[in-house]
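Sharing a structure here in structure tokens format.
Apart from one protein chain that is not included, each protein chain of the complex appears where it belongs.
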Amino acid sequence: MNKKLLLRWGGWGITVLTVLGIGVTLLPYFWMVSSSLKTGAEVFELPIRWIPQEVQWANFPNALSRGSFGTYFFNSGFVAIVVTASNVLFCSLAGYGLAKFRFRFRELSFRLILSTLMLPMEIVLVPTFLVVQQLGLVNTYGGLIVPLAVDAFGIFLMRQFIRDIPDSLIEAARLDGCSEFGIFWRIILPNCKPALGALALLSFRDNWDQFLWPFIVAASDALKTFPLGLAQMEGIDSAAYHEIMALAVLGMIPMAILFLFFQRAFVRGIALSGLKE
Amino acid sequence: MPRTRGVVKAEAAVAGSSPRPRPWIAWPWGHSRRSRLYLAGFFFVLPALIHIAVFKFYPLLQAFQLSFYRYDLMSPPVFYGLANYQALWENPLFHQSFWVSVKYMFGVSIPEWFLALGLALLLNRAMPGRSFIRLAYFFPIAMSQIVVAMVWKFMYHPFGLVNTILEFFGVGRINWLSTEETALPALIAIGIWRGIPLFGVIYLAGLQAIPKDYHEAAMMDGAGAFQRFVHITIPLLLPTILFVMVISLLSAVKVFLNPLVMTGGGPSGTTRVLPYFIYETGFTYFRMGEAAAASTVLFVFVFALTLILLRLLRRGGVQ
Partner (left out) sequence: MQRNFTTHSLIALAAALLCTPAASQKTDITWWEHSNPPHNNYSKELVAEWNAKNPNSPVQYEFFAMTPYFNKLTAALSTRSAADMFTIIDTLMPSYTTKNTLAPIRPEWLGYKNLDDMKKNYLPRALEGYSYQGKLYAVPVIASVFSLYINRKHFQEAGLDPDKDYPRTWDDVGRVGRKLVKMEGNKMVREGFDFAMHSSTWTMWYFNSLIRQNGGEILDASGAKCTANSEAGVKAMKIRAMFVQDYKISDPTVSFATNALPADDLPKGRVSMFITHAGSVAQFGPEVMKDMKVVPYPQVNPQKPIVPIYGFALAVNPQIPEAKQRLVHDLIKHVAKDPKAWYEKVSYPYPASNFLTLPGIEEARKTRYLDVFLKDITNGRFVQRSPQIIEINDAIHRAMERVVLRGENPKSSLDQACKEINAAIAPR
């Protein structure tokens, strides 16, 4: 092997670790993809056979026909996009407010916001459902979106990042006569792109993946999301696992696309060059 | 810059004098710069605060109130005083669940703190094939939770992948999910597998935000990689590290889908984490009041833990 190449990879140790790590990470994927191309009986054959005897491409259209998966995919995507956009906007606004301003109940607000992270959804399920019902949002897109529109995790994340933006930058903008919102839009947001990227990615993932909340709120087929469709593929004690895996493979595509898209935001990086404290 | 109201006010503020109040602006808080900033900050946080108050805080308070009632979801709630808490105290399953949760929480979080950082450092270097390697490592994030549970259940099967590899190395088969000693560690491993890319993403964002100049200047001063790591990277990364520590604990404590789907809380309750106990008590046994009491206990515990963590780190110089 090229010695220079090896050196750039930081030596054998790191190479081996990287390869092992990738292996561990990707093995479940390979199993998933290979199962999606097998017949139902082959999936659980032991010992595991990686390459199916006959590639069953038909699993994919068959699986999609078991339910209105077109609708489910659309719903998941739509809800995830809207909630992510809302999260990115409101969490960065709140994060900025908590990070760079001093107002009377600031610490209290932050602690309150933080505390909402600590409770699992299951126990507040029924009270939250009642609130949604009072707002008339049961079985609507609004019911799926609004309760999730702002997440304390995002606020915490943005606050941590925005804290690092030098105050001098903000002051300079103020002196230039920029409005507060203008400062937010033109100075803060561009300077926390990596954090925004991370937030968008994670928020999308969480919302694409939501099961329990849509399960309670959605009563009609037209409103179900992808995880609901996946879960109802299982019968009482039988399930077409090869088709479930095919759906799972399809379900990963939006995330993969999104990740590729946001990769560039990471790679570009932000250089606050020229500004030293 | 367009002469919006804000701009006009800014100019006036800079000029040091307050303009004559225009008739259509009622600004009772005064025109000083400080109060303007006070308000701006407050208004920025307001939408989030309202949302959280309505959809998170209010249900939370309701749940807390519910812990003092007997409620089976279908009949109206009946006041019960502290009886739910007493029932919990006397219930050995609750105690078991509590400790299972603690073990799971720290078992997943602590390795995540270090391994995710290692991953982020690894991927922050310029190396050939970096994009592909990044994609490969972050893939677990993209997998749906239900699918993760199904796939890993199969990996842990007595004839499944993990055992096949172990046999290859001559270790022999282990019944991972049906043996009391190995069930929880097996689930912890999955939690870590999933958490590393997640927190790696966050660490990476934090690393990217460190200006390259600092490193360059240090290198010019002759500092080695390790020194740079200790004196530049870590201190600048501390807020991110703190964030990851807190969030990893908080998300680990909420996990319950994997035990639900993979082990049913067993064998013998060794994987019944507290959220599972809560869900079961409330929705399967129809004892919502007791479930609310259990989640109040969980909440208080986590809250206290977070407070302690934040205080400790503040003492260590992190804000």
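Order of writing sets the chain letters: A and B. Residues in each chain are counted from 1.
One rule holds for everything that comes next: a contact is a pair of C-beta atoms (placed from the backbone, for glycine too) under 8 Å apart; a residue touches a chain by one contact, two chains touch by 3 or more.
Because the structure is predicted, anything quoted here is derived from the model rather than measured.
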| item | value |
| --- | --- |
| Which displayed chains the hidden chain touches across the whole complex | A, B |
| Candidate in contact with the missing chain, chosen from A:M32, A:V126 or A:C178 | A:V126 |
| Option from B:I141, B:A183, B:I210 or B:A252 whose C-beta touches the chain left out | B:A183 |
| Residue among A:R66, A:R106 or A:R163 that touches the chain left out of view | A:R66 |
| Residue in contact with the excluded chain [from B:F68, B:F154 or B:F256] | B:F154 |
| Touching residues (missing chain, whole complex) on chain A | 44, 66, 82, 125-126, 129-130, 133, 137-142, 145-146, 185, 212, 215-216, 218-223, 228, 231-241 |
| Residues belonging to chain B that touch the chain removed from view | 70, 72-75, 80, 83, 90-91, 150, 153-154, 156-158, 175-180, 183, 262-264, 266-269, 283-286 |
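Assume only the chains that are shown with their structure count from here on.
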| item | value |
| --- | --- |
| Computed distance of Cα centres, chain B from chain A, in Å | 13 |
| List of chain A residues in touch with chain B within their complex | 5, 8-10, 14, 18, 21-22, 24-29, 31-32, 44, 46-48, 90-91, 93-94, 96-98, 100-104, 106, 109, 112-124, 126-128, 130-131, 146-147, 149-150, 152-153, 155-157, 160-161, 163-164, 174-182, 184, 192, 194-195, 197-198, 201-202, 205, 208-209, 211, 226-227, 230-231, 241, 244-245, 248, 251-252, 255-256, 259-260, 263, 266-267, 269-273, 276 |
| Chain A-touching residues of chain B, taken from the complex the two chains share | 1, 4-7, 10-11, 14, 36-45, 47-49, 51-52, 54-60, 62-63, 66, 73, 119, 122, 125-128, 131, 133-148, 150-152, 154-155, 157, 159-161, 164, 193, 197-198, 201-202, 204-206, 208-209, 211-213, 236, 239-240, 242-243, 246-247, 250, 253-254, 256-257, 275, 278-279, 282-283, 288, 291-292, 295, 298-299, 302-303, 306, 319 |
